[in-house]
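Let's turn to chain A:
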Amino acid sequence: MAELLRVEGLEAGYGPVPVLHGIDLALEEGGIATLLGANGAGKTTTLRAVCGMVKTRGAIRFRGEGIEKRSTEDIARMGIAHVPDGRGTFTDLSTEENLRLGGYVRADRAAVAQSMEQMYAYFPKLAERRRQQAGTLSGGEQQMLAVARALMSKPRLLLLDEPSFGLAPLIVAGIFEILRTINREERVAILLVEQNAAMALDLADHAFLLETGRIVMSGPAARMREDETVRRSYLGY
Partner candidate 1 sequence: MTASKTWAPVAFAFALAVAPGAFAQKKYDPGASDTEIRIGQTMPYSGPASAYGTIGRVEAAYFQKINDEGGINGRKIKLLSVDDGYSPPKTVEMTRKLVEQDEVLFMFQPLGTAANSAIHKYLNTKKVPHLLVASGATKWADPRNFPWTMGWNPSYQTEGRIYAKDILANHSSGKIAVLYQNDDYGKDLLKGLKDGLGDKAAKMIVAEASYEVSDPTVDSQIVSLKGSGADIFVNIATPKFAALAIRKVYDVGWRPVHYLNNVSLSVGSVLTPAGLEKSVGLITTAYLKDATDAQYANDPGMKDYLAFMKKYYPDGNIADSSNTYGYSAAQALVQILKQCGDNLTRENVMRQAANLKNLQLPLGRPGVLINTTPTDFQMFKSMQLQRFDGKQWVGFGDAVQ
Partner candidate 2 sequence: MEAFLAQVLSGLATGGIYASVALALVMIHQATHLVNFAQGEMAMFSTYIAWSLIHAGMPYWAAFFLTIAISFAGGVVIERVIIRPVEKGSVLSVVVVFIGLLVILNAVAGWIYSFTVKPFPSPFPAEPLFGNHYLSSHGLGAIAITLMVVLSLWAFFRFTPLGLAMRAAAQNPASARLVGIRVGWMKALGWGLAAAIGAIAGMMVAPIVYLDPNMMAGILLYAFAAALLGGIDSPFGAVVGGFIVGVLENLVGTYVIGNELKLTVALVLIIGVLIVKPSGLFGRTVVQRV
Partner candidate 3 sequence: MRRKNIALAVLLVVACALPFLVSNFRVFQLTMVLIYAIVLLGLNMLTGYNGQISLGHGAFYAIGAYTAAILMDRFGVPYWLTIPVAGAVCLAAGFLFGLPALRLEGLYLALATFALGVALPQLMKYKHLEHWTGGVQGIVIVKPDAPFGIPLNADQWLYFFSLALTVVMFILAVNLLRGRIGRAMVAIRDHPIAAGAMGVNVAMYKSLTFGVSAMYTGIGGALGAIAVQFVAPDSFNVFLSIAFLVGIVVGGLASIEGAIFGAIFIQFVPNLADQISKAAPWAIYGIFLIAFMYLLPGGIAGLIKALRRRYDR
């Protein structure tokens, strides 16, 4: 299986405050990896660093190409879709317009329309809310919208930041189910940041554990799940 993303010695921060102190990670095409860690460990910053939203040092290679100097727009156009924390919904626009924006970078109009129908098939709730102002959707619907919008660009890599945040367990389960389906059917790789480590490890095939800006442990998800530290600190049993 070919390597999709490789990060080496990644450092990043906000202004003078460093957050990441040299991170290495890799992800295969079509794989799912999860970043675990406490609040403030640097998970969100890692995702932001990958898509050029913060100043970084170190190497980031996507499909063999260095992207650390690229702008967010270019990175998005290369096939990395990011569902940021807070979901980044365009609240004043309608559901459908949000989806259309997801497919903004694709030239083929017919294919975009097809993708849109596909999203409505994955998330029937969104089809019902097609014309509704996105800001008025429920939290779960907004999360679905965010994922759907990201998928509209036909990405190779989906960066997901806390998709379960603030949602009822039932809804979270639904979303994760769809993520699994999408990963399987569309061959989209996923890099997932998640508070709910149990669910994340369930979904992922590989996991990285972050502590204060460093990767302290990594390995196949199944093995990580067995680890004593992980279990005690993140799985809570």
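With respect to how the candidates were assembled, all candidates are chains of the complex that A comes from, given by their letters.
In the analysis below, a contact is a pair of C-beta atoms (placed from the backbone, for glycine too) under 8 Å apart; a residue touches a chain by one contact, two chains touch by 3 or more; residues count from 1.
The shown structure was predicted, so the numbers you read here are calculated from the model rather than taken from an experiment.
By the touch definition at the top, chain A has one partner among 1, 2 or 3 in this complex. Which number?
That would be candidate 2, which touches chain A.
Would you pull the chain A residues touching candidate 2 in the complex into a rising list?
So the residues of chain A in touch with candidate 2 come to 51, 53, 71-73, 76-77, 81-82, 84, 88-93, 97, 100-102, 104-105, 133, 135-139, 142, 149, 153, 166.
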